[in-house]
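The other protein chains are all here in position, but one chain of the complex has been omitted.
Here the chain labels run A, B and C in written order, and each chain numbers its own residues starting at 1.
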Amino acid sequence: MKEYKSRIRIEWAHCDAAGIVFYPYFYTWFDQATERLFTANGLGYGDLKREFGVVGMPLVESGATYRNACHMVDSVEQTTWVDEWTGRTFVVKHRLIRSDGRPALEGFERRAWVVPAPDSSKGIKAIAVPQTAIDRFRD
Amino acid sequence: MKEYKSRIRIEWAHCDAAGIVFYPYFYTWFDQATERLFTANGLGYGDLKREFGVVGMPLVESGATYRNACHMVDSVEQTTWVDEWTGRTFVVKHRLIRSDGRPALEGFERRAWVVPAPDSSKGIKAIAVPQTAIDRFRD
Amino acid sequence: MKEYKSRIRIEWAHCDAAGIVFYPYFYTWFDQATERLFTANGLGYGDLKREFGVVGMPLVESGATYRNACHMVDSVEQTTWVDEWTGRTFVVKHRLIRSDGRPALEGFERRAWVVPAPDSSKGIKAIAVPQTAIDRFRD
Partner (left out) sequence: MKEYKSRIRIEWAHCDAAGIVFYPYFYTWFDQATERLFTANGLGYGDLKREFGVVGMPLVESGATYRNACHMVDSVEQTTWVDEWTGRTFVVKHRLIRSDGRPALEGFERRAWVVPAPDSSKGIKAIAVPQTAIDRFRD
């Protein structure tokens, strides 16, 4: 699967005192959609560990550009895809569109593909994402 | 006040299955530190409304670059300052340093200074930040 | 609709350092499921305000009893219903069952049905839930 689509209904739980989504929630949705895209391709966290020895996909960078606010009760469509495989890291992009067709925001996460490295000071190290994993992100 | 410093102890409540801070939390801390810096300068949300008619500081853009993970029980120091006043928007920067002196992450929020605009489709509009507000961010 | 059923996949975003759901999340799910049940019955927050002048359903009491932990990647079924209408308040119950059929937890929220009361110190007051609202919670 190349793109993962989520439908998110903006609820009371997500909104701040202005009645719009409290912005850190968007990053939680990015994280969840990334997990869902990977899981749909047989790369859930359990699979990653079992098949690739991967113990996580820590963030290297993240960001978002906000176009139009998401108001309570609205429903947004989030599209998620891997935009770029760049050796030991990769970029996941997320685009959220409001139900009126207007863009809500675009965001990205650059993550690393990490395995245990008992000898390093961090205990983990990033290695190149194997082609067999990359190949799964096709329709 | 030019810079606001927060001390954050990394707790169970912040950490994911890898025992490090779940990254959207950093943006919550950005939001809180921005509010604290503004409040320290007499620009809390109540003041903003009363004195400037400002009904919020919605996000235009946000982002972060991660250097070293924040582990449970560690204590990080977050420094927050307005890096740039650019007319109707401004950039707040946040730098987090771990207790071992290593950089944890740097992040930013570009926010707009908005007042009600009943005639516009959004109901709000961004206006130039008044100099009297900017002048408060001095030591 | 009498009962609302949600399917929740336990994700990285929900889990703590023990790899199980960080417990305050359950209350967020309670809040969301209550909103969904009410919305399914034409009593979303917008409807409540428009039709009944209701400005919220603040909590009077909440609680949960935990049976078996919810682990990452598991999928749980949450069933939500109004258990009791008691004049100005009502009790919403939530039961979560793991995919292996074991109970995860049961919880409840006692909420009040409140309308504006400009003369009161709190600015709101609880009134008896109208029978026309209660009647909607039928199959």
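One rule holds for everything that comes next: contacts are C-beta pairs under 8 Å (C-beta built on N, C-alpha and C of every residue); 3 or more make two chains touch, one makes a residue touch a chain.
Treat the numbers as computed from the prediction; the structure is a model and nothing was measured.
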{"item": "Among B:Q32, B:T65, B:T79 or B:S99, residue touching the chain not depicted", "value": "B:Q32"}
{"item": "Sole residue of A:C15, A:A33 or A:A133 that reaches the chain not shown, by the stated touch rule", "value": "A:C15"}
{"item": "Absent chain, residues of subunit B that touch it", "value": "11-13, 28, 31-32, 35-36, 44-46, 72-73"}
{"item": "For subunit C, the residues touching the chain missing from this view", "value": "17-18, 20, 22-25, 27-28, 31, 45, 55-56, 58-66, 68-69, 122"}
{"item": "For subunit A, residues in touch with the removed chain", "value": "12-13, 15-19, 22, 24, 72"}
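Note that only the chains that are shown with their structure count from here on.
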{"item": "Subunit B on subunit C, rotation in degrees - Cα superposition, rounded to nearest 5", "value": "180"}
{"item": "Where subunit A and subunit C are represented by their mean Cα positions, the distance between them in whole Å", "value": "28"}
{"item": "Gap in Å, rounded to a whole number, between the CA centres of subunit B and subunit A", "value": "23"}
{"item": "Per-residue overlap in subunit A, given as positions that touch at least 2 other chains", "value": "28, 31, 45"}
